[in-house]
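Data block below; observations after.
Removed from the display is one protein chain of the complex; every other protein chain stays in position.
In order of appearance the chains are A and B, and numbering begins at 1 in each one.
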Amino acid sequence: MKTLLVTLLMALTALPVLAVEPSEMLKDPAKEARAREVSIALRCVVCQNQSIDDSNAQLARDMRILVRERIEAGDSNQEVLDYMVSRYGDFVLLEPPVKGTTYALWFGPLVIVGLGVVAVVAFYRRRLRAVAAGGGGTQAASVPLSDDEEKRLAALMEDAES
Amino acid sequence: MRRLMYFLPLVGLLILGGFFLKGFELNPRELPNMLQGKQVPDFDLKPIKGRDDKGFSSKDLQGDVSLVNIFGSWCVACQVEHPFLMAVKERNLVPIHGIDWREQDPDAGPEWLRKSGDPYTLVGDDPLSKAAIAFGVTGAPETFLVDADTVVRYKHIGPITPEVWKETLWPLIQELRKQ
Partner (left out) sequence: MITEVGHFALVLALMVAGVQAVVPIVGAHRGNAAWMAVGRTSALTQFVLVSIAFAALIHAFMTSDFSVLNVVRNSHSDKPMFYKISGVWGNHEGSMLLWCLILAIFGGAVALFGRNLPPTLRARVLGIQALISIGFLGFVLLTSNPFDRLIPAPENGQGLNPLLQDPGLALHPPFLYLGYVGFSIAFSFAMAALIEGRVDAAWARWVRPWTLAAWGFLTVGIALGSWWAYYELGWGGWWYWDPVENASFLPWLAGTALLHSAIVVEKRNALKGWTIFLAIVAFAMSLLGTFLVRSGVLTSVHAFATDPERGVFILVLLMVYIGGAFVLFAVRGPALKAGSLFRPVSREGSLLLNNLLMTTGAGVMVLGTLYPLFLDALGGGKVSVGPPFFNAAFVPIMIPMVLVMALGPFMSWKRGEALATCKRLWPALALAVATMAGVGAVMGAGSPLALFGLGLAAWLFGGSCLELFQRIKLFHAPFSESLGRLARVPRATWGMTMAHIGLAVFIVGAVGSSTWMVESIQVMKTGDTVTVAGFDYTFHGARTFRGPNYEATEGTFTVTRGGEEVVTLKPEKRIYPVQGRPTTEAAIHTMVLGDLYAVIGDEDKGGGYVTRLYFNPVVAWLWLGSALLVLGSLASLSDRRHRVGAPVRKAQAEQAS
């Protein structure tokens, strides 16, 4: 309960309105474009699943300013990202890096699709075998209709006809 | 074999449920300490008002085990831990340095310390989160334990409570002092 309270208190700083302010922007449009690119890739660490470019949380603003300072100072985009990762870990990247702990994430989709294809192929092959063995076929329900149901059915058919 | 396939969804659900149960114990916002075992980041912060003689820089941490506490007058949880920090100061257990983080009004931090007491040996002003980002801070309060060689040994997120102090911080401080 206590940790929850603290989390809530710490979360109060997040407000989902207006992000990048003109006063923050760099004069050089090429550098500003790079700063936007880097900002979009960085997660706002206090507001969950927003990039610092989208967030107007104060920490996000300060991170945007820092990104621009570093770009002005001559850092490459990757160097800025690396700096942020050295402070906040992989958590700060919206695109998780491909490495040991994320192989399951990045290659998981291939495995899922692969399993799906195998299952469908197995389905068709099994059905073919069933036919070859004379089984399978077209019998429909596992429980036939009872007399009572047959009557209801007949009544329904009449309903539908009229 | 085919019958067993029908049990797969159940198995998958149970595994998922296990992860969710475990998930209740985890805090998705609590980030690991990237500085663990590394040198404190370089910073050189200006003084806050009322302490105009000296700011706070990473060089000041050389030579003694100390705590670096990130706080702000706006931070509710900081007020929760404040009396405890005062108690640590009064008993002279370990120097606590403060980073006054992101004050909208430069007077607010000093005013708060003047009113409710000042537990800090050195305080630096960090209005633009320079030091806070360098430390990888996400919210206040966070506290870093730094050894005499300015290596970060521990990070505590949230207010320091007597339990945290007794069970974690104080034993660590004593151990580091022995070395």
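Here is the rule we go by: a contact is a pair of C-beta atoms (placed from the backbone, for glycine too) under 8 Å apart; a residue touches a chain by one contact, two chains touch by 3 or more.
Computed from a predicted model, the values in this text were never measured in an experiment.
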Residues in subunit B touching the chain absent from view: 2-3, 6-7, 9-10, 13-14, 16-17, 19-24, 26, 28-29, 31-32
Contact footprint on subunit A, counting only the chain that is left out: 4, 7, 11, 14-23, 25, 41, 43, 47-51, 54, 89-96, 101-102, 104-106, 108-109, 112-113, 116-117, 119-120, 123-124, 127, 130-131, 136-145, 149-150, 152-153, 156-157, 159-160
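Basically, only the chains that are shown with their structure count from here on.
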Centre-of-Cα separation between subunit B and subunit A, whole angstrom: 31
Contact footprint of subunit B on subunit A as seen in their complex: 2-3, 6-7, 9-11, 13, 45-46, 48, 58-59, 62-63, 65-66, 86-89, 91
Subunit B to subunit A touching residues, read off their complex: 27-29, 31-32, 34-35, 41, 75-77, 102, 128-130, 132-136, 138-140, 158-159, 161
